[in-house]
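After the structure tokens below, expect a handful of questions from me.
Only one protein chain is missing; all other protein chains are in place.
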Amino acid sequence: HCGHTAFAMPDPVRPWKLSREGPGLFSSAASYTDSSDDETSPRDKQQKNSKEIEIAEQEMPALMALRKRAQGEKPLAGAKVVGCTHITAQTAVLMETLSALGAQCRWAACNIYSTQNEVAAALAEGGFSVFAWKGESEDDFWWCIDRCVNVEGWQPNMILDDGGDLTHWIYKKYPNMFKKIKGIVEESVTGVHRLYQLSKAGKLCVPAMNVNDSVTKQKFDNLYCCRESILDGLKRTTDVMFGGKQVVVCGYGEVSRKGCCAALKAMGSIVYVTEIDPICALQACMDGFRLVKLNEVIRQVDIVITCTGNKNVVVRENLDRMKNGCIVCNMGHSNTEIDVASLRTPELTWERVRSQVDHVIWPDGKRIVLLAEGRLLNLSCSTVPTFVLSITATTQALALIELYNAPEGRYKQDVYLLPKKMDEYVASLHLPTFDAHLTELSDEQAKYLGLNKNGPFKPNYYR
Amino acid sequence: HCGHTAFAMPDPVRPWKLSREGPGLFSSAASYTDSSDDETSPRDKQQKNSKEIEIAEQEMPALMALRKRAQGEKPLAGAKVVGCTHITAQTAVLMETLSALGAQCRWAACNIYSTQNEVAAALAEGGFSVFAWKGESEDDFWWCIDRCVNVEGWQPNMILDDGGDLTHWIYKKYPNMFKKIKGIVEESVTGVHRLYQLSKAGKLCVPAMNVNDSVTKQKFDNLYCCRESILDGLKRTTDVMFGGKQVVVCGYGEVSRKGCCAALKAMGSIVYVTEIDPICALQACMDGFRLVKLNEVIRQVDIVITCTGNKNVVVRENLDRMKNGCIVCNMGHSNTEIDVASLRTPELTWERVRSQVDHVIWPDGKRIVLLAEGRLLNLSCSTVPTFVLSITATTQALALIELYNAPEGRYKQDVYLLPKKMDEYVASLHLPTFDAHLTELSDEQAKYLGLNKNGPFKPNYYR
Amino acid sequence: HCGHTAFAMPDPVRPWKLSREGPGLFSSAASYTDSSDDETSPRDKQQKNSKEIEIAEQEMPALMALRKRAQGEKPLAGAKVVGCTHITAQTAVLMETLSALGAQCRWAACNIYSTQNEVAAALAEGGFSVFAWKGESEDDFWWCIDRCVNVEGWQPNMILDDGGDLTHWIYKKYPNMFKKIKGIVEESVTGVHRLYQLSKAGKLCVPAMNVNDSVTKQKFDNLYCCRESILDGLKRTTDVMFGGKQVVVCGYGEVSRKGCCAALKAMGSIVYVTEIDPICALQACMDGFRLVKLNEVIRQVDIVITCTGNKNVVVRENLDRMKNGCIVCNMGHSNTEIDVASLRTPELTWERVRSQVDHVIWPDGKRIVLLAEGRLLNLSCSTVPTFVLSITATTQALALIELYNAPEGRYKQDVYLLPKKMDEYVASLHLPTFDAHLTELSDEQAKYLGLNKNGPFKPNYYR
Partner (left out) sequence: HCGHTAFAMPDPVRPWKLSREGPGLFSSAASYTDSSDDETSPRDKQQKNSKEIEIAEQEMPALMALRKRAQGEKPLAGAKVVGCTHITAQTAVLMETLSALGAQCRWAACNIYSTQNEVAAALAEGGFSVFAWKGESEDDFWWCIDRCVNVEGWQPNMILDDGGDLTHWIYKKYPNMFKKIKGIVEESVTGVHRLYQLSKAGKLCVPAMNVNDSVTKQKFDNLYCCRESILDGLKRTTDVMFGGKQVVVCGYGEVSRKGCCAALKAMGSIVYVTEIDPICALQACMDGFRLVKLNEVIRQVDIVITCTGNKNVVVRENLDRMKNGCIVCNMGHSNTEIDVASLRTPELTWERVRSQVDHVIWPDGKRIVLLAEGRLLNLSCSTVPTFVLSITATTQALALIELYNAPEGRYKQDVYLLPKKMDEYVASLHLPTFDAHLTELSDEQAKYLGLNKNGPFKPNYYR
């Protein structure tokens, strides 16, 4: 049996199935580790990896501050957290933080490719039960999740999930476990969607915290991250020069889109926008973007970017009309914004020219440059800054603390947003990174505004 | 009695009390009309004024489109609207629109200075009952409101208010009128606040529509308007060059603030921000502004701008430390953000150097340049673009239509936001101004998104 | 005779010819002085005026620093400067500076409207010989210039001119005076052009310094000034909202144009550019502007701005095709960029709607909004910031010092640019305004770069 024993590395019979995809979601460290695989001894790797975690610690000062502030109280004493997320240096810092706050943790990976093996190994060596490796098969994947949960003499009372697979597994296999579970913290859009469906169906049997929609996370994931990753993703895949390029961005509904448009405008691109919602359309106009229908500009643009959350926004008819060399990519929510399936026809030739980059070639020689096969560019072809991962991890930790310590009855069997005050707390833990100095309300001002001096400062619905 | 007879010009015994303040809220037309007062014959004025309304019509295509679209149905047939707003060319276009849609109107001014006399005269000549002139006394003001309401043989069934004074007057003097009133449309922050208080106290006896917080209006009033008016207001009052100036902006909580900061940054100013809310603070950091406490930079900045909604954000102690020539102004909500009262002390000399501009002089000769005596800069020292007035007026018209036509029971005795769909309709009426072309959802997409093809496209709480 | 006696105020027989134009070139002080004409006693005006000079001194720290640094040496001892410039508080600070450095000064105005009478009076009271008043006739103008020059017992040895009228007058009437004149400092484009023509014709008989083309002045007049004055000029005249407006800017050849385009882009306008030079055209593309021919966009734009230095850039044919309400203005060099003459035809009606704003009305009712009758918008409808005036005045002072003290033979009978080093000195005198800290070269670095540690740091031709 493996109880608390480390079990992070694959058994010998499980061959390594290294992704040929290059950088995945949590790419940076992984990608350079990979490139030197053949030259580094296992011992060096181990050392290197501890260093990765050490460096990640320096880049996640908010979690370190949380450890310091909450360590005395051990707010997670007695918590038994079962987690299913990407297994990276940043996750390691989170797990160590949860542990420092009193929790016991067992962990699996939420993605078959994203595990940093050295991190998993280092965690195992440090006494954590981690079941994950890079390049799991579908069977491996569920086996790992099961090993996390299904262990004699230990039963989880908190779930930290990213995608809902762990939650789903428990629902399906061990529904009785929910009797002891105090709550679920869910990170992803998909997972949150599943939870709302469970709730609607009256099947959600514990409180769940939707941390994907916390204000801080949203702002960073959408606006600030996309502002940089649209440029980075396009540059890494195509080396395109932005100056003077004509770009059409489909959708202007979320801040993320404003991130894209503003960044490209700042780099000297001429940006057109399409929209279905007149309010967002009017904003695009006032922000200095020509609002058009896709077909008005499709023949002249150099780059097409979808970010609508909608499906079939760019269809074969549009693709047929694009000019030679046009770059097509997706920064939206789903993978169906570009109708990629329509390009899988005999008369078109696909040519993989670089990782994540396909040339689709028309009979007349016209080439369309399709990125990430229409999947999300920012996840596939760019990296997620540590700062954003830090916000995510801190939010997850606080959500666990809140659910675990909430007095009976505060949370029902429903899906909740992180309380505004904790959201604000996450933000405040990140201010020192910028040497930023917050102003405090005077008593008189707090009274005038009808606020508590320590927040929350805004209503819960405020974005 | 005066029934439907025009009564717009002051009686002879009421002397003209022209504001020495220069441009008031609705300034543009007013200001140049004034400057030629001594040179223009009354006949010319009359003609000029019709022209003002005519020009305003060209600049408010949304209302003109509404007239065209809704004229057949006369959705306000039978409506008797009593209104209390600024009386300007733009209001004239609104009143004529309401009339075209079937309503009868009686109107008073919501501000003693802002009436454009020629507009009032032209409306009167056109058969509207307008009770207002520029430079009313306090008594005049209430007399006018009363004349609007208190008329034999005519009883209002709709209220359009801007500030709540008209509503208050009816509550106080003619509470029985509410029996026939179908609803109140309120424009201003103050008026909306009063309505919420009435509602809380259980005293609101008809449905009320808060149009101040409609999405379209908010975005324009805050972000897009302030982006331009901060520059305009500072330039017109002080001729300051923005390039290289150090500016501290207090508050980063609303889009309006982002308007200020972004505009000044674009003009080459170095902008510091103060904040109390860590989430907004983090956003200021990510947008490239140093987050400071006011006292860290107060000695070095050239311009101090408040936009917090809070009180005593800039106090005497801060003012004492500012450097010579520092400009101080308020773009927030209240007039108490700068503690102007603290400057009314014997050792300081006040010198009015221009309309809306005071030099406050310290004993050592240091001068602080105080704008609009701490009142809102954008209202006092800049103009409100016709486009924004058009959005406001269209929103008011649609709110009246909605309340007047809503089936029994849709609205209770409470304060409501404009339904999302009507908000979107306001926006769509303004898109042709920008030659903007909206994309339509396909049936398949609408189904995928779970939306009606004609909207609403976002949940009501979406901002 | 009036020798050094003050003679600043007009004689009684010279009626006041106040401009109805509103703010002229040096408007700010003038405009608010005027508005209170009827309310302020002469004594108050006098006091107010000294205060204007006092305030100007605070805003021109570079000249004050120059006084301090150069006062011991009196580098202008013995200099007899005859000047012909705008007579404003800023000029007063310049004259007092020249005086402090040892010079004697006699002054006339270079423009019949721009004199601030109170400044002239204060200068006269202070012992300066100033011949100027606001609203001179053509005859007055030349009479004043003559009185400056033609005085018994005093002969100028330096000329400071702005426009070349003073220089021209001496050439025409007192050519012998040039025997004693050490040099001419000329400020304006026109004046410099005249000097180059004299030089080409071999008729320039003293060295002349072209201060108009000094690097510092050029950058500020073109880029930094225009960036702000395009917005200010448009706003003050038309109250137009920039967001979402389509604008075509003719010409992308000089930094000033980049100022215009960048400022409008930052405010949310959609900017198109026309160009004749492919290099500038390519830059417009890379900066994110669509490069078009005027007729491609003329029907759709809301604003047309010329800045080419060329003539007939916007002609009647273009004007005929513009849409209703289109604003047309000129930010270029000449007054012929817009063919305004072509609009003076019987079928078009002109209507002056505000100072500097004409509506030109087509038979079908279409209105074109023409600003400043096609003259330079930035000079006619905006203000020149004191900071720019400070740079100009400091440059003039240093040019006088250079020419007056240059060793025999350094300057021939030709037109010169200000030596790079003095240009750099002007800049350095203005850095303290921004609390800017210059880095000094180490000996080793200076040697590596082949530079003197104190400059000049760039070759003379560097822009």
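By written order: A, B and C. Residues from 1 in each chain.
Basically, a contact is a pair of C-beta atoms (placed from the backbone, for glycine too) under 8 Å apart; a residue touches a chain by one contact, two chains touch by 3 or more.
Quantities reported herein were computed from a predicted structural model and do not represent experimental measurements.
Colleague: With respect to the chain omitted from the figure, which of A:107, A:169 or A:224 is a touching residue?
Modeller: A:224
Colleague: Write down which of B:80, B:147, B:168 or B:290 is the residue touching the left-out chain.
Modeller: That would be B:290, which touches the missing chain.
Colleague: Of the listed residues A:135, A:309 or A:385, which contacts the missing chain in the full complex?
Modeller: A:385
Colleague: List the residues of chain A that touch the chain left out of this view.
Modeller: Touch with the absent chain occurs at residues 28, 32, 55, 58-59, 224-225, 227-228, 231-232, 235-236, 239-244, 246, 263, 266-268, 300, 324-325, 353-355, 367, 383, 385-388, 433-435.
Colleague: In the full complex, which bits of chain C touch the chain not displayed? Write them out.
Modeller: 215-216, 219-220, 223-224, 253, 274-286, 290-294, 296, 309-313, 423-425, 427-428, 430-431, 434, 436-442, 444-445, 448-449, 455, 457-458, 461, 463
Colleague: Counting contacts across the full complex, list the positions on chain B that touch the omitted chain.
Modeller: On the chain B side, contact with the omitted chain comes from 243-244, 265, 267-270, 285-290.
Rule of thumb we're sticking to: only the chains that are shown with their structure count from here on.
Colleague: Could you give the separation in Å between the centres of chain A and chain B, each centre being the mean of its C-alpha atoms?
Modeller: 41
Colleague: Counting only Cα atoms for the centres, state how far chain A is from chain C in Å.
Modeller: Averaging C-alpha atoms per chain gives centres 56 Å apart.
Colleague: Scan chain B for residues touching two or more other chains and write them down.
Modeller: 224, 434
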